[in-house]
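Let me begin by presenting the structure, written as structure tokens, before commenting on it.
Removed: one protein chain of the complex. Kept in place: all other protein chains.
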Amino acid sequence: MISAPLVIAVSFAYLLVLFAMAYFGDRRAEQGRSIIANSWTYALSMAVYCTAWTYFGSVGRAASDGVWFLPIYLGPTLALALSWLIILKMIRIAKAYRITSIADFIASRYGKSHLLGGLVTIITVIGIIPYIAIQLKAIATGYALLTHDSVDGFRAVHETHWFQDSTLYVALILAVFTILFGARHLDATERHEGMVAAIAFESVVKLVAFLAVGVFVTYGIYNGFGDIFSRIQAHPEYARLLSFEGASTAGYGGWFGMVLLAMFAVIFLPRQFQVTVVENVNEEHLRRAAWLFPLYLLLINIFVLPIAFGGLMHFGVGSVDPDTFVLSLPLSHGMEALALFVFVGGLSAATGMVIVETIAVSTMICNDLVMPWLLRSKRFSRSAHPDLSGLLLVIRRGAILIVVLLGYLYFRLAGEAYALVAIGLMSFAAVAQFAPAMLGGMYWRGGTREGALAGLLAGFGVWVYTLMLPSFAKSGWLDPAFLEHGLFGIELLKPEALFGLQGLDNISHALFWSLAANIGCYVFVSLMRAPSALEASQATLFVDVFKREGATATTLWRGSAEVRDLQQLVARFLGQGKTVRLFREYARQRGYAGINSIPADAGLVHFAETQLAGAIGSASARVMVASVAQEEPLGLDEVMNILDEASQVRAYSHQLEEKSRQLEAATEELRAANEQLKELDRLKDDIMSSVTHELRTPLTAIRALSEMMFEDPEIDLVERKRFLGIIVSETERLTRLVNQVLDLAKIESGHAEWHNTDIDMRELVEHAIDSTRQLFSDCGAELVVSLPEQAPKLLADRDRLHQVLLNLLSNAAKFVPKEGGHVRVELVSDDREVRVEVEDNGPGIAPQFLPYVFEKFRQGGDQRDRPQGTGLGLPISRQIIEHFGGRMWVESPPGRGACFAFALPLNKMRSDSADAEQ
Amino acid sequence: MRRGLARQRLVALFFAAAFLFNYPLLSLFDRSEQVFGLPVLFVYIFGAWASVIALIAWTVGRRKG
């Protein structure tokens, strides 16, 4: 036995830790640094599926039915295998249309119907209240077990007065906690990051606690799995638990029904919808959750059978409720700390379920029951309540409190009447009724509002008759006569053997008949008439959510509205500040300057309705928006036309976009190519023009002089000789020009031949100077040469480099002044490059002409002192140097002559020239 | 195209799992024999379960697949 204050203190401490987790999660969410934005948290929060019911009840079920506790976990594994198809679609739909609950989902799909939303909410509340009750019961039982000497003593709990009942306080504390983190503020998306963080944390705690007790029983009390299984076989009374057929009378049909039930439950339980769909941060998280969550279920079930068998062997049948084995086994072995930890694990399972379920159900109650009623009431005029966000919060909080208290009430009333597992499966069967309307709505366009209503009513009616009423009868609240003899004594109407169907357990039996009635009515009634315009448009938005995204929604609304009205309307429910923020963000995204410049078009109406849908449900949102906007109703034909058009236009526009992108790219390429061609053409033109000029100029002199000599025999010999001299020199000039043009063309086109050898630059410079020595003495210039002792060797074409040197030297000789000419030649080398400079003291080059010195036919800018030359020497030299990876440049400080220089790299030479030789 | 492949794999996996966890396959293992000292029924169910989970992980984990 553990002292009550200690258990209470530990429980409170644990709740405070949860509180802190949730608070931290909310704070981080406000700062935009979400702690739940990862797939691990997402998968763990899904494990809210494992409630106190399974935490304690699985062992209980295993102790009575052997392997039959498993379908509850195999079903989710099957469902998660399809999560990337079904759940992803639900997430996408919910995000696109701000759907925050299953009731809203169904109501929105079938034409934003208040009636459907309300019906779904009522079914949920009726189906879920007992489920919440068993969570409270689990906590109460666990507490009693820990704090009483006798393991049977806890039954005394129910004899106490309600205000002495600690369970009431547990329920109230849970309600407060739920309100704090589920309804502290209004969020249009109904997301609760802090709560999700706390739930994920609880999932870890309950898994670790269950594994701890599992390891203790399996390896502490017994010697592993093999030991337990071999010992249990020694007990003939338990042998049936080891076989499939022996453990339960439900048979394979019952097993299949159970798997199916769990499959639906993991998708359609309100708390699962809340964590899986509404709280989903990123669709990609579903990838990991699809296997991590089933893996979690596998892990938490590994020790169920060993604990059940260990408990049975330890306590025997009947002395201790197998539902409490996880606590009573450690307690009976004196492991009080472990028992306390296991209790905390159970507390986790229970509180997690209650918190999420209550938030989900309270959202439904508020949006689909209370709001529609409020909006219809006369007192609820627009002017009377300018800001309703406070009222919304009060409704939410009230709904949470009421749901939890209803759960407590059921717990007080039902007490020990019915086993834990039975209640849980009843809830599963209730929410399974949503499957036809939900799945049909997501994949079939033909479903109508009446169809969904009929299906839900029929399915729920069968559920009440075959499961709920019998459970009441078994609890002694009803006369069990109808159970044994059928309603009005008609055998065929026996609730647990309807129309004589036998051989199934009561759950599978109820599931079969309720789903049959549900699906039958849904399909049959839906097919009685064609969908209305609103149904058809909503059906398309849901079924084609992946194809259409949000754009189509705006094409399906026609009418007029005022921005101010819409803003006021949204502000009434979401608060002024938040509304202004939302509208500003909307304006910013659409590229409008501010709220005032937003056009009041279908897009804005859709935006406003979507924001409202998050807060008050889609059906109410539609009613509210209709109150400020004048909608022109669309006929069915128009809707179908728009949808048809929209899909066609979309397909066309997609193709067009593709085409136009391709065209744009091609055009851009063409434009660039054309630009390049034009540039080349212009260059070619320039060069042609220059070449023409350079050719014609000498030809002019040659032709004129020779014509004159030819026609005029009287020209004297001296003149003739002078003219012939000019003709010869002009002919030489022509030859030189032709050679250089060809040379340059070859180098530029890459067809030049390069004969690379190892070159001693020092020797080469000396050689070039020797060849031009005559030139310098002719023009009377002084030549100063500065060469190092040793220069590194280069791999390059010797003749070409010689040509470059000759060009620079002869240029210098051309430009030096007649008197006092001075030319300096210098060779410098370091470990990276060899540099040659040729400096003269001529007129230099004006700064504005410096950039053009190396262009063809430029000849140093101003043609004032056009020297004998073709204007191609420097361009050719530069091409040669650049071919060897070097660079060539000129410096000409005003009044100080010109200094031409080039540098050749040492290390790069070899690889480059090797390429060139190929 | 390739995205469609992953979806098809998941649907196939769903049906395979539904097949593995139900009659008649399940009945083949409802016998008193043991493997590793454990009842063959439990070993089969947990083994098949783990395999299905591993296959889901493999299928959805391959982002491009």
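Just a few scattered comments:
Should a chain be cited, it is by its letter among A and B, assigned in written order, with residues numbered from 1 in that chain.
Following the convention adopted for this analysis, contacts are C-beta pairs under 8 Å (C-beta built on N, C-alpha and C of every residue); 3 or more make two chains touch, one makes a residue touch a chain.
In this section, contacts and distances are computed from a predicted model.
Looking at the choices "Ethanolamine ammonia-lyase small subunit", "Response regulator", "Chemotaxis protein CheA" or "ABC transporter permease", the name in the UniProt record of the chain not drawn here is "Response regulator". By the touch rule given at the top, the unshown chain touches A in the complete complex. Across A:H485, A:H693, A:H755 or A:R832, the single residue that touches the chain missing here is A:H693. Contact with the omitted chain, checked across A:E730, A:D797 or A:E833, is made by A:E730. The omitted chain makes contact with just one of the residues A:A701, A:L787 or A:L906: A:A701. Hidden from this view is one chain, which touches chain A at 689, 692-694, 696-705, 707-708, 711-712, 719, 723, 726, 729-730, 862-866.
Keep in mind that, in the parts below, only the chains that are shown with their structure count from here on.
Centre-to-centre separation of chain A and chain B, using mean CA positions: 29 Å. On the side of chain A, the complex with chain B involves touching residues 67, 70, 74, 77-78, 80-82, 84-85, 225-226, 229-230, 242-245, 252-253, 255-256, 259, 286-288, 290-291, 294-295, 298, 302, 305.
Taken together, the chain B residues at the contact with chain A in this complex read 6-7, 10-11, 13-14, 17-18, 21-24, 26-27, 29-32, 34, 36-39, 41-42, 45-46, 49-50, 52-54, 56-57, 60-61, 63.
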